[in-house]
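The complex appears here minus one protein chain, its other protein chains still in place.
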Amino acid sequence: MSITELLYVLFNNKRFMIGFGIILFQLLLSFMGPLLYPVDPFSTDNPPWTPPNEVYPLGTDRSGRDMLAMIFHGIRNSLYVGVLTGLFTIAMGLVVGLISGIKGGILDEILMAMTNIVMLIPSVLLAILIITYIGYENARLELVAFVLSITAWPGFARAVRSQVLSLREREFVYLSKIAGYNSLKIAFQDILPHLATFTLVSFVNYINLGINGEVGLSILGLTPMNIMTLGKILYFAAITQAFILGKWWTFIPAGLLQVLLSVSLLLIATGIDEVFNPRLRGM
Amino acid sequence: MSRVYKFIFTKLVILIITYFIALSIAFVLPRIVPGNPVQSLIVSLASGSLSPELLSDYQRRLVEVFELNKPLHIQFINFLRKSFTGDLGVSLQSYGEPVVSLIARHLPWTILLLVPAIVTAWFIGNYLGARASYKRGSIFEKVTIGAGMVVSQIPYYWLAMTLIFALAVLPRELWGVDLFPPGSAYDPVLQPSLTLEFIISYLRHYVLPFLSLLLPSLGGWIISMRVIATMELGSPYIFYSDTLGVKDKILFRYVLRNSMLPQVTALGIQLGFVLSGQIITEQIFNYQGMGILLTRALGVRDYPVIQGVFMILIATVLLANFIVDFVYVLIDPRIRLGHRRD
Partner (left out) sequence: MKRLELRNVRAYYRLLIGNREADVRAVDGVNLEIRKGEILGLVGESGCGKSTLAKVMLMNINPPLFFKGGTIILYTRSGNSLEISKLNREKLKKDVWGKHVAIIPQEAMSALMPTLKIKRIAYDVLRSHNPDISLDETVSLLTKRLKELGLPDYVVDRYPFELSGGMAQRTVIAISTLLNPEILVVDEPTSALDVSTQKLVIKTLWSLAAKGIIDSMVFITHDISVVRQIADRIAVMYAGKIVEVAPTEDIIFDPQHPYTRGLIDSIISLEPEVRKRGLRYIPGQPPNLINPPQGCRFVDRCPFAKDICRKKEPPLIKINNDRLVACWLHVKG
């Protein structure tokens, strides 16, 4: 199938289109929003605890921060952390998985033992420990993404490895070996293209993980204080006990947007899987 | 039978190595902070609102905790010895209370909340997921999977906030009804005891945090079970039994039984996720478990407590994983009789 045909098929997939539409809408919000609604999300010059009204469409929090401005900036930065986490995780997982699967032997054993071990350690705990000691005063979004992918890559690496192992049995890889190509060439020419769909689906899923993980670390107060993210919004709501005081506008919209973001990413991933993975069709 | 012992032995070795590595991380991290770690910690603490006396007390204790005046290998050996003998140091903040006794006070609440939530979610989620894949194309499937997909994507913490708002705060504001309390593990005027009054109070406080942990995890199991069960449904033994006229009820039992097995292993991996959710959930509910202990320690950078909680929680997860592996051996005849390694 050609690229255009693939795209045609993809855009005809209901799940993919719904997910893609929602993401596009949120991206538009996050980039156009600050232009059309140029309010500083950290400014505390507004009256505190204002419920949504004509001046403050989504109200303000206890310090008088404008919720709508926070959300516009929050979505963008959360997506940034998500994409970064996805990239880091995919990169680490691909490298380890490919090496493990192609080289095999003792190197494979060691790498797989490593993934086993990292997988057993709860991600948030490890992240807490790393960020605490590295110092979270100067933590940046890139560090947050990095810490999240440190615990996420083993799962992907193992999956890549098992795919490589099954691909290795196929004729074309065998032929390349006979032809005397080295492992690197085999990895890039023969195996990587076959992992493309799977990698793409995983990438989308790890973006999701990154967005969720960022919120988790934010709520524990472990992310940079001077950058607005969806997590930060919920963090402010948590420390000001907004949910007990009944100030629903400070956490319901941000949370709903996050759920929407996650569900649409899941829909995109499922959509891609359905289109490219015939076995799942009609499920 | 010897293959089984080997399987368990391998798992045990992995467990010990993992714990050892976790310990090493906890040892190395505070020591690779650039410059003198204690000094840099003190500097960051001094920017807070601590009095000078408290600061010098902190400094003394930090040197003590990290044993920075000794050679590195001695530090490491002592660290390992202490952590295996249960000496996790003393809290910097709580008037020098031993970390172990702090943990002993908080751990039971966490376990009592965590374990039922995990187990209930596992059973119900897997049953619904298998049912949905069995009833392929039905309304039941569409509703279950749709709901599962959405619920599995709701973050624990936001669900916690929303549950408090919707089921504790809103009823009180609108109708003056105290449906559920908005936080804490029990009514603070009561002392933990086995009286009816306390148990009722405990259970009323239990519902919301329990739900906030249960639902997302439930959704996750529904989704993953449906994939596994769909694969099982297409397998030759189902077709064969079907063609011999075996009743649908029995076929569903086959699917459930065989799809549950990989989910047992997945339970071990899920544990870490739910625990992470729990840490945050506790903070939002002000539920006096390990999560609250950890978040409070994080707030004032009480390093011995942070380290101690980290080590105990990891040990708990590893132990639970081992139990799960052991159960797996017991219930899958293929492994029990040594025909498959894992």
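Residue numbering begins at 1 within each chain, and the chains themselves are lettered A and B in the order written.
The definition used in the following text is that a residue touches a chain if its C-beta (ideal position, glycine included) is under 8 Å from a C-beta of that chain, and two chains touch if they have at least 3 such contacts.
All values derive from a computational prediction rather than experimental measurement.
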{"item": "Residue of B:Phe20, B:Phe84, B:Phe123 or B:Tyr240 in touch with the missing chain, whole complex considered", "value": "B:Tyr240"}
{"item": "Hidden partner chain, touching residue among B:Leu261, B:Val300 or B:Ala315", "value": "B:Leu261"}
{"item": "Positions on chain B contacted by the hidden chain, ascending", "value": "235-237, 239-248, 250, 254, 257-258, 261, 332-334, 337, 339-340"}
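Assume only the chains that are shown with their structure count from here on.
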{"item": "Gap in Å, rounded to a whole number, between the CA centres of chain B and chain A", "value": "22"}
{"item": "Residues of chain A defined as touching chain B within the complex", "value": "113, 116-117, 119-126, 128-130, 132-135, 137, 208, 212, 215-216, 219-222, 234, 237-238, 242-246, 248, 251-252, 255, 258-259, 262-263, 266-267, 283"}
{"item": "Chain A contact footprint on chain B (complex, rising order)", "value": "14-15, 17-18, 21-22, 25-26, 29-30, 32-33, 40, 44, 136, 149-150, 153-155, 157-158, 161-162, 164-165, 168-170, 173, 182-183, 230, 269, 271-273, 275-276, 279-280, 283-284, 294-295, 298-299, 301, 303, 306-307, 310, 313-314, 317-318, 321"}
